[in-house]
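A single protein chain has been omitted from the complex, and every remaining protein chain is retained in its original position.
Chain nomenclature is as follows: A and B, assigned in order of appearance, with residue numbering initiated at 1 for each chain independently.
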């Protein structure tokens, strides 16, 4: 039960398998396929019960595990017959490909972890913008105010602002700001939709404050659950529109 | 002893990160959580360190704010740096401000500062003096703030026929940062579900 909320925190089937291997203290080079398959299927079922969208990769892995499990059953009988414990040499081991992938993925998971540490260390040092050296320019340079600058440098500058913006909520304000109650935000959204009929989902996110973003998102989910708003999206990744339910419009 | 050396070092760092905006004694005292008198003593020591050594920059006070600046006697070196072919003539701050103006004109200084998150007076001065931006009128409402826009010379220097020729802003600039937040949404959402 306590695992049920964890599911979406996995980066994919390999990550989930690594977690199971760690939790059950399994030797990655000698995986008890029956056990791991059962545990894995439990997770998938829980996900489905929670009505979470189970990504196709998880289902493909489930099929792979089941295939390995059935293959493992066949040679096992031969082992008993010949009384040879090492019958499953590496070439025949149906687990080989999976183990190779797990070991490879684990390396990069570790590398990602190392990068994260470096990122954290880097975030603890502060610097400043380069100084404006315009006053040191001579007249000849002043004739070309944009030497060595192209329109694409400008575009890159714009990208940099956006990259920074989400994180740039001044801490002082964060402390002073009142937490926005979800109910308040729900009321605001309903008001919004009443006046404008329908609204683009993206237009609800007017500030870069994380608090505001999260509360808005939760408010929309809650409104959808209580059927106070309806959402419509024509294609994947296209704009989502939010509007009042049809019966209320009449 | 040891502690005051540490505090002096922090003051040095504070002046450094405050950049061209500078920082006043009150703010230093708040950050260090010491009295104004203590800050003054430490600051005096730091100023002496910089005066006595052979250093590349100095600390000046403008209207109560302290900031690092280059030394006048090194001017010839900075002129050479600026004249180097590899040197870009617009600072990052100026470039960012110019980008915002180009895509969102007409726009007030306050709106630019809202996007950049920092004071933008200096970059706007630079851009004006280079003739890349100009005042385009006044905003409605109280205050009647100046509206900025790009000039004809801006188009010429970037080889654009009109503003329509500006490359479109990449969509994923926005998507990317929102995707980052998705994890947070999800974990918050889960919390409410568990309640």
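Everything below uses one rule, namely that a residue touches a chain if its C-beta (ideal position, glycine included) is under 8 Å from a C-beta of that chain, and two chains touch if they have at least 3 such contacts.
Not measured: the values here are computed from a predicted model.
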Looking at the full complex, which residue from A:54, A:156, A:190 or A:244 touches the chain that isn't shown here?
A:156
For the chain not shown, which residue from A:47, A:131, A:149 or A:215 touches it across the whole complex?
A:131
Which positions on chain B touch the chain that was left off?
5-6, 8-18, 23, 27, 30-32, 54-57, 68, 70-71, 74, 77-78, 80-81, 84, 86, 92, 117, 170, 172-173, 175-177, 179-180, 182-184, 187-188, 190-191
Provide the residue numbers of chain A that touch the chain removed from this figure.
5-6, 9, 11-15, 18-19, 21-23, 25, 27-28, 55, 57, 61, 101, 104-116, 118-131, 133, 156, 159-160, 162-164, 166-171
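Here is the rule we go by: only the chains that are shown with their structure count from here on.
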Once you find the CA centre of chain A and the CA centre of chain B, what distance in Å lies between them?
32
